[in-house]
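Rest of the complex left out; these chains stay put.
We call the chains A and B, going by the order they appear; numbering starts again at 1 in every chain.
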């Protein structure tokens, strides 16, 4: 999806995808949502085969892609890596070529290493590759569903102040959000977290970086809270309670943002670590709308890449 | 499914479901069976999504629910608990809310703890919860399929003498059978097993309790044999051979029952432990009819709860 004048074949990142393509996908996702809710979703992908290749377990994202594809009439195969030939010494490229020879039309790939989806895309002869999250590199459908959710709640993305807080350094969600927000003209993107979890200074030149979460929340239209993985916690010099006190979002801190600020989280949430239940379940939380939109954003991408 | 004047939203137990609702489900199961066998089952649940949430492995019951839902045109997702966010510390309620946000219409829940399906039902905003077995509390679709099988074989349930033998104390099957049999007016319900495996004296006040299996079989119309789990065996003061001699059903003991008595077992059977092969495979055994009816009973429940 990177060359401007060619129909895109893969979705690997939102970076360089461009404002127009992103807006087209968001509009289409909203359209498919309306059709689904009216019970009138056509089987646009009937006859097509989608293979889920999840090298990292993720029932949530896999289920979302699976429902998106199957509700559009596609046949979905969840490829079980653990019992596959890949585990018998076959190269990943040979596994892909084998599945493609069985007329798979798309691969939804999640992998802990940056660049695996791109590597498979380079090897695919005909099939589309959809990145469902690679390392800390990109998670483009999460970026799209976040943009759709922001647009639903705020009516626009342009000019908004968006704060992303947590383990930004290791977060593919943060990266795809930043790419998408920048493409759609967000006013100010703020990244916040303890120094050890902030990205390198030169990576996000158009973002403002904060270590003080109170300051980062001030006047924000949107606050995206990231999941703090337990493994990261152990490397910090302070404990969970201190993390929550400094970087957790509770109702009191939320009052620093705009009164109509939206709170988002990619899930799964660590209640009491990065977000208080009063906020997670409160009226400003769009967490479940994000989940719902995930299915429709993935439908829009699958349709764009697969429809004949 | 408990309030008399409201359409029920969940199926958690047969207790208090009421004679009329149970009979309606049995009639509908038999009707769907006739349609299926005529190759004329309509896709009554097209567009609906059913999620299997099995916290205890049970391929048999899961497959039965899956076939019931898919043959009616529903989309079924088998949620893999082991690789899910629940295993990453997400609360079960958040996992349910997430799947419900993806427009899941029903959850089929099996759990080793009593009450987990009810807990999830209380939390669900819109979706139906079907109890597929919780602890030793209830297994309502097993109760329904057993009633359907009895009615098929005997023409009625009213007035029948039904003996349930084995580990009654820990059996959700026994409990749901008793609830269903009582609702449909069985004449006498007999519970039989070694003292250590019998329920507390006050739990089943309308049942007769036996430690002597010969006496419990005498004149019975229906005999339901329960599976003896190996773990229970170890806690008894006697070995498998003694168990079979006292509580196993063989052809000789079966002659004490009525000549047209039906033998049932929820499966999987331990041949030679609680049931002899000559009985399991004999003309009076309805074991495979139970399995077949399981799919249709589950179809009837899914349709009742999910059809728009």
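In this text, contacts are C-beta pairs under 8 Å (C-beta built on N, C-alpha and C of every residue); 3 or more make two chains touch, one makes a residue touch a chain.
Computed from a predicted model, the values in this text were never measured in an experiment.
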item: Number of identical chains in the entire complex, 2 depicted; value: 3
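We adopt the following convention: only the chains that are shown with their structure count from here on.
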item: Inter-centroid spacing, chain B versus chain A (mean Cα positions, whole Å); value: 41
item: Of all residues in chain B, those that touch chain A in their complex; value: 47, 49, 75, 77, 79-80, 83-85, 88-91, 94-95, 97-99, 101-103
item: Contacting residues of chain A [partner chain B, same complex]; value: 36, 39, 41, 57-60, 63-64, 66-67, 70-71, 230, 267-271, 288-289, 291-292, 294-295
